[in-house]
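These notes concern the structure reproduced below.
With one protein chain withheld, the remaining protein chains of the complex are depicted in position.
Presenting chain A:
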């Protein structure tokens, strides 16, 4: 008998005597069910993910546009202080200050603070020329009194913002 034929014959017979253990069925079935659950569970999950991504994609730009500069409320735009010898960095610095104030003051306090600062800044802009040099004599007596009044009313807020007063 040739070795080829012999091999074929013996392997076939040996295979016939090997039997897959019946309890293996339970195990394979279990992993099959696991597979099915995974497959079914995955598609709604994917949908939820997609909806989430779309929602974020819409929210991020609108949030960026909504978060305008606090300093714009006071000056209108950075162009205003540039006309008075200020730079973009100065503008950012003021913005930083205002943001810090917003964080430290209550809502009502902040509203008043913004109002007072706005008035004060308008006076300051008036006395400052395009090179950033101050000419306090430009103010009328009335305006000078107003200036001092504003400064004194703002003082407690500055203390609070700078952390010198414990709330």
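Definition applied: a residue touches a chain if its C-beta (ideal position, glycine included) is under 8 Å from a C-beta of that chain, and two chains touch if they have at least 3 such contacts; residues count from 1.
Keep this in mind: contacts and distances are computed from a predicted model.
As stated in its UniProt record, the chain not included in the shown complex is "Sigma-70 family RNA polymerase sigma factor", which appears among "Xanthine dehydrogenase family protein molybdopterin-binding subunit", "histidine kinase", "Sigma-70 family RNA polymerase sigma factor" or "Branched-chain amino acid ABC transporter permease".
Considering the whole complex, the residue from A:4, A:89 or A:130 that touches the absent chain is A:4. Within the full complex, the residue among A:13, A:131 or A:152 touching the omitted chain is A:13. When the whole complex is considered, the residue among A:27, A:111 or A:145 that touches the unshown chain is A:27. Considering the complete assembly, chain A touches the hidden chain via residues 3-4, 6-8, 10-15, 17-21, 24-25, 27-29, 31-33, 35-36, 39-40.
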